[in-house]
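Only one protein chain is missing; all other protein chains are in place.
Order of writing sets the labels: A, B and C. Residues in every chain begin at 1.
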């Protein structure tokens, strides 16, 4: 039973993207990993070829495709083991804020650039002293004359070096209720008073640039507000379903890459009668992992369909997020074990990169502990059967 | 997204069966557990009400329903925590051999009784010295004049005390190739030379009767052969998909029972502000288990749909079998932990019965190790992407 | 490094001979099913000095330590989980009397206990509240030179057959102190004590478990163990010994299930070779043996430190118990799997070991309690948030 029904047009797009990755992207991976940055011109190339923001409406320069195009992009990037090409943050997490909440003027001025890769976006929520706890954010946004002044600092900003436009969450210091105090703003990266910090060194995702952002009397026009005043908390929550779903899609595809690589290695080793592949224990381990993967993939694919149908599956998406990202860690690590000493050597085993990359998945987009908190709360407070 | 689309007629059947269980069955559970037997008249009552063999064609006295009726029966039995009412072995494992392989004459003489509950069936494959290893079976069937003489012993025969008709696998001692040596036979329980052994004491599934069977020059007519001569191995293999699928359906439904009971307990305890329910760790554990359950259920439901569509999903069914039965064990055990000392007391906590019952699931219908062996072999020998 | 002394090895050997001679599998199966306590064997074991080895000789104890007690407990449970546990738990909580009680009280109860005449029981948990002591409701009020106790306790092992109960009670006079609890011995004959049997359980079925209601139960002042307002502190000290004993039971159960699984896989053939030759079987056995070895090492290490007078053991004992119970449950589960269909049958014994392992985890202080003991010790003080 196929849960998602891809058409031939979808398949064609997927193949086109796969070729693009193979010819335009992968040959440079090592170089960009070392540079800890993907050149802006590559973003433009992605955009020019229709691989950024595939769902943005044609009125704003997009292709107006369905969400499966997004899914395919995320999957293919993971299937070539390059999570560091973190385009989905731009396409499926940040830009949707603009598509959903921006004014017509904002949309017209930003969306075409986002689709084309001329504008790279980032989102600034997390603060040094407020990780998962959004309500305790301290960055302020104060209206003054016809401007808004932002002060504070944000951290763990993915695409932080490259970004041209940032969705910033900040609070009105006058409003004590944290759920009403937060607004979102569209801040251009070259606004005076906004400074990008030094880039973080990370365990993996090396091509992806992560920084802090400092706002020091950063002055933006009133028209930069995104969505209604004080609605920030709600707007952020509204987009969590998609953010967590794409994270799960990515985790599943990355697990699929790890397993596929390992199974292929074992198939060859078995053909070569290598003692490594004769191991019954390793064979069982592969059977267990493929099973785990298939179950999670079936669940996530079902959520993709529900998400596209506009259903509220935030609870199920929280489940998928923690469960698939834990799986991805476990599968990458266990595949390495099966390969023994070669499993740890970068040049001969791509699982090393995968292992380093997937470790972040259980942390970002809401830690897995936050997911469990959400699920438990809903489970115990609702009288519904599950 | 609903994977299985039940109609109102289905729902009505499910509710009717649920009421039947509540009024006719559950009040006697303890009694039958102690007696280690479900009275034959109850089988007749199940049959009379249409709860045995729902898919048998109308030509043979059945209702000719779709497989979802079988699924609903299995689920409801598990959802009332009574795996010891092991009717699905009869309805979905043994009788299908007759439906699929029997001659018209055999069908007409047995199937109506099977549907009505007048004939209780069992299958005799396993032998004391050949558990999962069918090829090493030693029970012989020798043609002699116009009869067949069976000699040997079989063990772990579920429904062993109650059964009236047994599908017996035995080998032709002349044929050395184990895959060609085995035939199936329909042996009536009162055939001279067939003796039922003493009933086994088991960890759980107390109402369900398990015995050994001894064949001592047991003489059956030639017409008792089920399916072609020497095809036994293949016939057995052909039916494994359904056998393992119903095992997985049962495991999922039983996990669902355990979790539902525990979640309801915690909901009440939380309302009562009981310290037990305040535990964040317990709440997280519930979130993890519900997630595990939902994923496995989604996968198994997909397999039900595929199975009904006639697809070959034996590989996926093997995955489902080991994975859901491991889950069922883990979930029953972990739910008990959350309930602490009361989790272990039979009178106040039905999880004790569940814990005792589910332990067999990873053993029967092919041990979970056999499942992994099958999966690994297929995975590594086939060049297919997975 | 933990190493047994010569005399300890002697005790272990004697215990092994005793269980080989006295513990019968079929009898045990029957008694477990019927929920009967092995009284005859208890008396024999007591007579031969296998019980109460860590009690003072003054009171007919063995005058030895927890290591010796662990050795015997492990050996008994390895041979027979249910019977081993029943014997090991017959004097449950009597260490409270031994360590904190006055001489009069000890002389009154301990010799009878140690001769196998009476059992003892600990009343520390409350229904729906468990070991969340701050929510406990049972109270003791001092009135005219006596203690009057009211409340309900849960999960009281041996409750139906106990000669005396050790009861944790709030003390109204101590409400403001950090430890507002008293530990009081209540004779089972006292008026107002009503135990209600909880019936059959997942395991531990040779001893009773019950809820015990105390309805205006009045006992002499001298029945207070130690001083007022020391109840929790004393209980925590007792739990060190109780954790050690449970850990030893669990290690024995795990080893017993392992033994049976090992025997089986060395004999049983499938697909033309012994199960023990399959790599997956070998790996399972390696994992099981590793877990057992580690649990045993931890258990005896903490027992030996206890015997040397080390006091800072609460978290280590909790680690030992928690880990040994996890080990026992996992090892027994795997043993059943290795035995296949046979493992699910009563006669294989491993299904009973599995249920007794689970009972050890559930009834003798739940895991959540151990985790919190460990956490508070390792985290220590946290600056006010």
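We adopt the following convention: a residue touches a chain if its C-beta (ideal position, glycine included) is under 8 Å from a C-beta of that chain, and two chains touch if they have at least 3 such contacts.
Everything numeric in this text was worked out from a predicted model, so none of it was measured.
J.: Shown chains touched by the missing chain?
T.: Within the full complex, the chain left out of view touches A, B, C.
J.: Considering the whole complex, which of C:129, C:297 or C:330 touches the chain not shown?
T.: Considering all chains, including the one not shown, the answer is C:297.
J.: Looking at the full complex, which residue from C:276, C:314, C:328 or C:345 touches the chain that isn't shown here?
T.: Touching the chain that is not displayed is residue C:276.
J.: Any idea which of A:81, A:99, A:121 or A:155 touches the chain not displayed?
T.: Going through A:81, A:99, A:121 or A:155 one by one, A:155 is the residue touching the chain not shown.
J.: Please pick, from C:57, C:287 or C:347, the residue that touches the omitted chain in the full complex.
T.: C:287
J.: Name every residue on chain A in touch with the hidden partner chain.
T.: Contact residues on chain A toward the absent chain are 126, 129-133, 135-136, 155-156, 200-204, 269, 272, 274-276, 279, 281-282, 329, 333, 336-337, 340-348, 352, 355-356, 359-360, 362-364, 367-369.
J.: So that we can see where the missing chain sits, which residues of chain C does it touch?
T.: 1-2, 262, 265-267, 269, 272-274, 276-277, 282-283, 285-287, 289-290, 293-294, 297-298, 300-301, 304-305, 308, 315-316, 319, 322-323, 370-372, 374-376, 378-379, 382-383, 385
J.: For chain B, which positions touch the chain that isn't shown here?
T.: 279-281, 284
We adopt the following convention: only the chains that are shown with their structure count from here on.
J.: Would you say B-C or A-C is joined by more C-beta pairs in contact?
T.: B-C
J.: Would you mind checking which chain's C-alpha centre is most distant from the centre of chain C?
T.: Using the mean of the C-alpha atoms as each chain's centre, the farthest one from chain C is A.
J.: Report, in whole Å, the distance between the mean C-alpha point of chain A and the mean C-alpha point of chain B.
T.: 43
J.: Using Cα averages as centroids, what's the distance between chain A and chain C in whole Å?
T.: Each chain's C-alpha centroid was found; their separation is 51 Å.
J.: Quick one: report the Å distance separating chain B from chain C, using the average Cα coordinate of each chain.
T.: Computed from C-alpha means, the inter-chain centre distance equals 38 Å.
J.: Residues of chain B touching 2+ other chains?
T.: 369, in rising order.
J.: Provide the list of chain C residues touching at least two other chains, using ranges where the numbers run on.
T.: Residues 280 of chain C each touch two or more of the other chains.
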